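Have a look at the structure below before the remarks.
Below, a portion of the complex is reproduced, with chain positions unchanged.
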Amino acid sequence: MDLGPYTSFIATSYLAAALVVVLLIGWIAIDYRIQKARLRALEESGISRRSGRAATDLQ
Amino acid sequence: MSLIDLANPTRFLALAARLLPWLALVTVVLLAAGLYLSAQAPDDYQQGATVKIMFIHVPNAWLSMFVWGVMSIASLGTLVWRHPLADVAAKAAAPIGASFTFLALLTGSLWGRPMWGTYWEWDARLTSVLILFLMYLGLMALWRAVEDPTRAARAAAVLTLVGAINLPIIKFSVDWWNTLHQPASVMRMGGTALDKSFLIPLLVMAVGFSFLFITLHVAAMRNEILRRRVRSLQMLQARAYSGSAPAGSATGQIAGAA
Amino acid sequence: MTALGALIRRDIKIALRIGGGALIGVLFFFTVVVLMPFAVGPDLALLTRLGPAILWLGALLSSLLTLDRLFTADHDDGSLDLIVMSRTPLELACAAKALAHWLAAGLPLVIATPVLGLLLNLDATATGAVALTLLAGTPALTFIGMIGAALAVTMHRGGLLLAVLVLPLSIPVLIFGVAASQAAIVGPLPFGAPFSILCALSLVSFVIGPFAAATSLRNGLD
Amino acid sequence: MQQTPPLSPRLFGHDVRCVRGGREVFAGLAFEARAGEALAVTGHNGAGKTSLLRLIAGLLLPAGGTIAIEGGEAELTVPEQAHYLGHRDALKPALSVAENLTFWADFLGGGMTRPIPDCLAAVGIAHAIDLPAGYLSAGQRRRLSLARLLAVPRLLWLLDEPTAALDVAGQTMFAGLMREHLAGGGLIVAATHGPLGIDTLELRIGGAQ
């Protein structure tokens, strides 16, 4: 596939798009792990959702 | 599964866990197909191979506006119906929308250099996208400025809605502003009469990016719900052990009243 | 009406007393405009050409940056609680406060414009045109900025964040303000068209501003 | 603007729940007060006394439950029939004592108010009428806030630790004012740590300390 004189522009576009998407996915995945770990730590330390049922419903 | 059920964050988490793998799969398939099709697409007689940038540029440009629309609807949900998931949806969408806008700007500039000979032109459409980007960033700054998510949500909702009114205004006024000083020095591709060989890959890519957005959005909403759960558990923890704080102080009792 | 009149009178009085902020805005306007020649260089022709733009930018920044205490001052001392509870609709009270702010901090900018026009080598027509557009446009800036000022109550911080949130919203006003001034000075388009759009923007902001601000205030108290 | 209630008005709350900053402060709270009655809200620090007053004043949204006035002025909401006296005193230091009070009388009462000098005399700061409010001591500022309650008649007084910063003479004076308000068919809900000097019902939040 020959992309002519502007190969670098096209490649940069695709790479940048890939990079941004990967960063987004990575951020969301890592964030998920962090929150999960924190929840687990909190629950291990004896704070259960039930003890504060009302407080934990997203308010 | 009714809307009421979805309003329950726990239900949402369960649903998200079931849906996410499928959403991700559809996204991957669509994007792979789109990439393959766009690689196969012929060169444009005028623009040469650079037309390939279109296949990312246009979906991202569309999504940049679409996401603000999603956030506006969510904001109505926050302000009018006080739906418990609405502000989660709005907050989770902002960084994703900002990323798409950034990509639209970036790929547009990279396309502009070979086409117009400059990375940037103060043209109506370009400028209004740039402002959209700034508004995304401002909104994210607002979310960051307030520690309590429910209070932040209402402020952000007002701003989102006002921004939604403002965007078309900017779009039109910028048109005006441009022609006032000098004729549009911007040439651009015909646009509407797009050949099938470009249209199909473009549409596949657009649908693929839309699914990417949905997938990421659901995942980000899940994170946000967990984050709030962590926050309220931390607050409980702050109270739980405090030396001699009276147990059961959370419930009100009446002594000797009425 | 007594209630709204009282609110306007009080806010103007406070702005003009010692410690009030009415004149700081004008000073800032002055400073920014005086700063421009230092940045742009002493090229008089260029300065003249840029004159309306500079004046409008200065007025824009100064209007927005003086707004940050519009509601937070009342929030901090508890007045806002009573205003929200009162029998006056909150939208009207917000509009009255914005009007008072414009009288105390926006109008002086218009009055200061001729002096600054001299510094920028603008002729009488040009200065007049800019002053007229500012007269029509600064109310819009105040009423749009009010939304940011109300958000500042929720955020417990004003200042730059407010400016960042509000500046994009005020871009149309800037565009038509400068366009109308330029039209009056160099043509070729008629002054009327952009000027009437400017007025229309002001009118729209009179409606949207108070409603958005009131919504945000109602939800932002704690 | 003056209350001439058809029935004897009654303030009540039912199953009220309060959430602040994502944390439940109290839930299932019920209370009631009739014309001529004062309700003292007590409880340890952080129990939610101030929060309850702000809920009644409409300054916080309840997470559940209802708060209403029966038999008051039908077309007005609860906050519109109430005075709220919080920790922050709603005074502008740059304005004089008279200017501050006149503003609130005009803004809240729409002009139908007791004369300003009378109100100031009743709370014992008539001599300071032309001083800027910024020069007042804490106790004098509090007295000026109290004058607002007299200047504009309202059915319900919501008072958050009203006697804080008042000296002994001031507390006696204020107890007299409250008694007058109750005798005129008014209602009082006051958050307090100490005695108010009048007969009250008690609403205890958060259990014994």
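Order as written gives the chain letters A, B, C and D; numbering starts at 1 within each chain.
In this text, a contact is a pair of C-beta atoms (placed from the backbone, for glycine too) under 8 Å apart; a residue touches a chain by one contact, two chains touch by 3 or more.
Being a predicted model, the structure only gives us computed values, none of them experimental.
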item: Complete complex composition as a label formula, though a single copy of each is shown; value: A x1, B x1, C x2, D x2
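Operating definition for what follows: only the chains that are shown with their structure count from here on.
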item: Length of the line joining the C-alpha centres of chain B and chain D, rounded to whole Å; value: 46
item: Chain A-chain B separation of Cα centroids, rounded to whole Å; value: 14
item: For chain B, residues contacting two or more additional chains; value: 148, 150, 228, 232, 235-236, 250
item: Residues of chain A engaged with two or more neighbouring chains; value: 52, 54-55, 59
item: Residues of chain D that touch chain B when the two form their complex; value: 16, 21-33, 39, 44, 47-48, 201-209
item: Chain A contact footprint on chain B (complex, rising order); value: 9, 39, 43, 48-50, 52-53, 56-57, 60, 84-85, 88, 95-96, 99, 102-103, 106-107, 110-111, 113-114, 150, 212, 216, 219-220, 222-223, 225-230, 232-237, 240, 250
item: Footprint of chain C on chain D - complex, ascending; value: 20-21, 57-60, 76, 79-80, 82, 84, 86-95, 99, 102-104, 106-108, 110-111
